[in-house]
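A protein chain is absent from this complex, but the other protein chains hold their places.
Per-chain residue numbering starts at 1, and chain names A and B are given in the order in which the chains are listed.
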Amino acid sequence: MRIKQGRTVVLVAVAATGLALLASACGGGGSGKGTTTGGGSTAGKTFAQLKVVWGPTDYMDPGLSYRLASWQIFQDVYMGLVVKAHVSCQTGDCTKILPGLAASLPTSNQAGTDYKFTLRKGLKYSNGEPVKASDFAYTVARDFKLNSPGLGFFANIVGIDGCEKTPTSCTPASITGITSNDQAGTIEIKLKNPESDFLYELSIPFSALVPSSTPLTDTENPPPAASGPYYIASYTPSRSFLLKRNPYWKKDELGMSVPNGNPDTIVGLMTPDQDRSAQLVQSGQYMYDENLLPTTRLAALKQNYGSQIRFWSTPSTYYWFLNESKPPFNNLKARQAVNYATDASALVKLRGGLAIPTQNFLPPSYPQYKKINPYPYNLQKAKQLVQESGTKGDHVDLYTEGDVDTAKSAGEYEQGVLQKLGYNVTIHEIGSANYFTIVGNQATTPTPNIGYADWFEDYPYPSDWFHILLDGDTITKTHNNNYGLVDFKDVNAKIAQLDALPPSQAFTAQTNAEWAAVDNELQTKYAATVPYLNSLLTSFLSSKMDMSCDIYTDSQDDLAQMCLK
Amino acid sequence: MVAFLIRRVVGMVLVLIAVSFITYLIFIKIPGGDPAQRLAGRTATHANIESIRIKLGLNHPFIVQWFDMVKSLLSGTLVSYFNGGTNVVDQIKQGLPATFSLCLGAGIIWLFFGILVGVISAASAGRFSDRAITALALIGISLPVVWLGLVLRYLFAEGGWISSFPDGGYYPFTQNPWEWATHLILPWITLAVLFIGFYGRVLRSNILDTINEDFVRTAKAKGLSPRRIMTKHVLRASLIPIVTLFGLDFAAVLGGGAIITETVYSLQGVGYYAYQSIQAQDLPALMGVTLYGAAFIVVFSVLVDIAYAYLDPRIRLT
Partner (left out) sequence: MVAGQEDFTLDTAADLAGRERDGNEVRGRSPWALAWRRLRRNYVALASLGVFLLVVVCCLLAPVYANHVAHRGPNDTNLTGSIEVNGKSVPVISNGGATVLPDGTVVVVPAGQPIGPQWGAAGGQYVLGADQLGRDLAVRLLYGGRNSLRIGLTAAAISTIISVLLALLAAYFGGAVDWILSRVFDLIWAFPVILLGIALGTALSINGFHHAGINLAAGDLWIPTAVIAFVFIPYIARPLRGQVLALREKEFVEAATAQGAGPIRIMLTELLPNVASTVLVLFTLIVANAILTEVGLSFLGAGVQPPNASWGTLISDGQAWLSTDPWFSILPGIFIAVTVLSLNIFGDGLRDALDPRAKVRIEH
């Protein structure tokens, strides 16, 4: 997903036999060692109020939001049939799948195309309604009605075609592949093909159950009722939110995988101003800063408050997307020129050093990552290529986020780079809350020729990267994630082929090498995008907070586990 | 009086209609392109731009669209393109307490000090204190509001000199009156400085002009004390233009003129909402805010006219 933006979830139809992927070591951010007990040392340290500063987000409806900022909250609010363990990615397996609203992990048939879940008994939402088995089908149908970015995740379910064709007429009944029995509390999901990451897909907010009374429209005021330890009592876009304890949450019901929660209420103030949010935590007015620490004061903060700050490496890549359907970047030489002319180390500096330069699309923590260096910084060569391409002097529209300092400077830097190459650049600085909605809409004018983009893994597999972001087969008119409209037939075919491997072959050396080859081909042969750094994230807690309770899960710091000194 | 009122109200309605039309023109016609094409987010169906157009009535003639927009604004259903289609009117209403607190406080300060400054400098006309005040007033109206705000923030909130003042943000009065006030002191000063200088000069020149009027000479001839002349006759006459000026300035500030102060101090008012809408290119929101601002000015100008007529006995409302 995007750090500060919704992104459309892409469907990953990997042919496999079910659970093998889950049993294997996770290839992403976690290190695969350690226990899965989460919340052991942080439990029981309750306190009244946790005040946090947050960045703006796109939506607070689990069916629509696709941002780190929202998903970090959702991990304690909206539960799926299964959930990811709420353990630290540094010391434990934070992408391990555990039973959520379901009583245990599902049973499946030999082929891995039929999953059966049984719900835990006596569960209730925060509005008092009982959690029903049929709520899962309702949630999926609702996602279609909302034109959710997550529709792709459900593409492999039998009977989903009607909903895909006409989303507005999608009903739970029309999805024949999902059958549920409310009395028995059972859910059966039939897939068209085996899919090794299907359980991951059930653990993300798009699949989190909402009550069947939830409206079939964007629900933000307040957001839908919750099944987790907290519910969102109120939300004002880009301004504030308030979480309260879910009165119907059964303590320890979901086991140690989802903690009961230490704060009674969580008060959130939203601002894109990195400087201001750091200031609020520094002065003690707020207790946790979700925003990135500002470059302007990073050195001073690190020196004076080093013990309250944590730096996290993340499986993420920041890149410039290039629109390949229109001049000038439909020209290969022009794209190569931009790659040669962009100096990643400069962009790292703009981020205060909280980044590692890269030229790969995949992050270095992946087993499928093989370092490449096709475009070492060379301004001369870049200018020459532009000359040869015949695109010199063309008009370019560059898009970036205007209210996030790091993205704004990056945009202005890149504008300077393009102008040095001889292009005529107009920069468009858009508010971060709606940035990706705007660039993800093919009808936006003027068309973005180049734009800021970032990506954080949904789950640790390259399909989450290539299939969603650079596959010509997944381009959509709105909520598009392939902003550059990258469409190379041979690459599309290769991605499809690798996605369809059985899980037993998903992580072999051969497969890893083939994924690395895709990474290489997209960059070296096609110059599809301009990746430049893998990001670090920061957590800044006030002096009142106990740092050992800062548990960094796959959805970032878990608010429920925070505690006071 | 009644005939005057009716005429003015009718005129007001006409101007508001025209203003809404111009606003619509600015936001829909100027950027060019098809508004349906620029639409993004949840209201867009998968691949059917046509259905978006029909849903928004964009296939209707321009006039009908404008009429619908006005209707939706008045009925409070105008929705933004983003943020899940938040209701623009609701957002404006949510911003009103902050904007009102800022403008009312600043208005009282600038009116009080403006009059004080004007009277002092007029009374000591030609002497050093007058010159000093004039100089300060000139400086006051030459400072960019944004810069003054940042300087005050730096000096008093971020440690440039002291850091006891809060660095922006708005606290509702109902939540904590003390916090509400401390958070607003710097913004009040920022907004008021410009006007104090201006009002001081205007009042000073009004007083000096009035002193030369016949009726003042008559009063002097009658043997009234200078003090009484000043307070009962001169001041009353000189203050009338100030009142009208204040009415209009207050309306302008309330209607969005405080946008810069709100942005610098992160006060979540209507002006700040306008600023966020600029960043997001959220045109319906900007439309709503612009119309709200214009409405304030138009209404206040009518009120000011009535007040002026009431205060100045020479004007007869016909």
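Going forward, contacts are C-beta pairs under 8 Å (C-beta built on N, C-alpha and C of every residue); 3 or more make two chains touch, one makes a residue touch a chain.
Predicted model only: the values in this text are computed from it and were never measured.
K.L.:
Of the residues listed, A:Ser104, A:Thr166 or A:Gln419, which one is in contact with the missing chain?
P.N.:
Hidden-chain contact among the options goes to A:Gln419.
K.L.:
Could you tell which one of A:Thr296, A:Ser504 or A:Ser543 touches the chain left off the display?
P.N.:
Missing-chain contact among the listed residues: A:Thr296.
K.L.:
With the full complex in mind, choose from A:Leu536, A:Cys549 or A:Met562 the residue touching the hidden chain.
P.N.:
Touching the chain that is not displayed is residue A:Leu536.
K.L.:
Tell me which stretches of chain B touch the chain missing from the display.
P.N.:
Touching the missing chain: residues 15, 18-19, 22-23, 26-27, 30-33, 125-126, 138-139, 141-148, 150-151, 153-154, 158-160, 208, 212, 252, 255-257, 259-260, 263-264, 274-275, 278-279, 281, 283, 286, 289-290, 293-294, 296-298, 301.
K.L.:
Counting contacts across the full complex, list the positions on chain A that touch the omitted chain.
P.N.:
31, 90, 274-275, 279, 294-300, 302, 311-313, 343, 345-357, 395, 402, 405, 409, 412-413, 415-417, 419, 426-429, 445-446, 536
Throughout what follows, only the chains that are shown with their structure count from here on.
K.L.:
Applying the document's contact rule, which stretches of chain B touch chain A when the two form their complex?
P.N.:
Listed in rising order, the residues are 32-34, 36-42, 44-47, 49, 81-86, 94, 158, 167-169, 266, 268, 276, 279-282.
K.L.:
Write out the stretch or stretches of chain A touching chain B in their complex.
P.N.:
Going by the criterion above, the answer is residues 58-61, 64, 146-147, 167-168, 218, 220, 236-239, 269, 271, 273, 276, 279, 402-403, 429-431, 433-434, 437-438, 440-441, 443-445, 476-478.
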